[in-house]
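Take this structure, written in structure tokens, and hold onto it; I'll ask about it next.
A single protein chain has been omitted; all remaining protein chains appear in their positions.
What follows is chain A.
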Amino acid sequence: MRSGTYRYGTERLPAAARTADLLRSIVGATRWTNAAQLLTLLRGIGNELAGIGGGGGNGGGSGNRDPAIGNVIRRVMYAARDEADRAPVDDDDDDGGGGGGGGGGTKNSSSTRGGGESFLSSMLWAHPRQTAVGASHHRRMRSGSGSVGMISESSEHHHYPPPSTTTSSTQVYPPHYYARRDDLRPSVMEAIQEMISELEDLHKNINEQALQHIHNGEIILTYALSRTVELFLKAAAAKKRKFQVIVCEGSPHFGGHVMARSLAEAGIDTTVIHDAATFAIMARVNKVLLPAHAVLVSLANGGLIAPSGSNMVALAAKQNSVPVVTVAGMFKLCPMYPHEGQDTLNDLISPSTVIDYRLMGDPVLSEVEFANPVHDYIPPQLIDLIVTNIGGFQPSYIYRLLAECYHSDDWEAFE
């Protein structure tokens, strides 16, 4: 995760798993007594990581390099909120009064007491107090410089502002979050542990569904390199399904070549085509399997951020009425808005894969602008199914999943 050269097609999963490990060690080691402190701490970590993740510079202010990191933190925050809401609030009157926050907050907290209720209410707040929260939010953490390794290896002596000292945070959370809760730590740790094991079993869970989606004799088209897709196809092949795979090479990074080799190694009938031939060959294809960098969710959206060039594939599939299936772990579910993606969410990486630097000696050519975007946005209407580790969903259903995974107050991006 250190700032080295960008390696295209790297896996997101390890980053997510490392983030979870990091959270476990930090949350386990630091001193906090109530939910508000914990949440502030988590948000601080999120901001820090987003800043380091490299994407911190864009207008959306979200760590777009690896949205998975932020997602993992949101999941933990959700778990913490869930625990805080669910637990008995008997001692709320004793020492929770110190919070004494805004009136609106109290109302909410009273309505969200009790387990089942909180779940429903969190679903109903599709986009509730976010604007208010966003306005009060201010940048607490600004790291001058640093790396993730810095935190992971020296979480002990890292400097988080003690949550209690930030005055504005008193308004952010419902009052009962400020109650001292000794039982919170084990349950949050348990939630983190749960998530870690979920990440570990991610591919297994996804691959279990392979047989439902890949049938004998099918021709499946996939784009560039993706670990998830690769394992998914291999899982189907391992269960004696006979099918043919057409791999788009994914210019200019040519991850498709690696992919094709790996698939052929597993005994899958593999064909590589160049990207421009996608449309021509689409008529023969039964199903398109796309990798995802992130699944964007905002309200009814379920769009994808995928390797650049895959939008073209999805459009070609739409034209030929070929179903498009996306394979992605739940940790890729992102509460972001697609309009953030137009100019800023993308990563423009070095043009070295597009053109040789030596040609830059040409005074004419050096004035030409070479863009090398990494990602594409695929609108939800082009996608038929998103296969996650907890099952397959239509894009329109994704926002419900979102409410199950993240608390709406945490949707706002880390920065």
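As a working rule, a contact is a pair of C-beta atoms (placed from the backbone, for glycine too) under 8 Å apart; a residue touches a chain by one contact, two chains touch by 3 or more; residues count from 1.
Just so we're on the same page, contacts and distances are computed from a predicted model.
Per the UniProt record, the absent chain's protein name among "Vacuolar fusion protein MON1 homolog", "Ribosomal RNA-processing protein 42", "Translation initiation factor eIF2B subunit epsilon" or "Cytochrome c oxidase assembly protein COX18, mitochondrial" is "Translation initiation factor eIF2B subunit epsilon".
Shown as candidates are A:25, A:205, A:251 or A:353; the residue that touches the absent chain is A:353.
Residues touching the missing chain, restricted to chain A, are 2-6, 51, 54-59, 138-139, 142-147, 149-150, 154, 156-162, 165, 343-344, 348-353, 356-362, 366, 369-370, 372 (touch as defined at the top).
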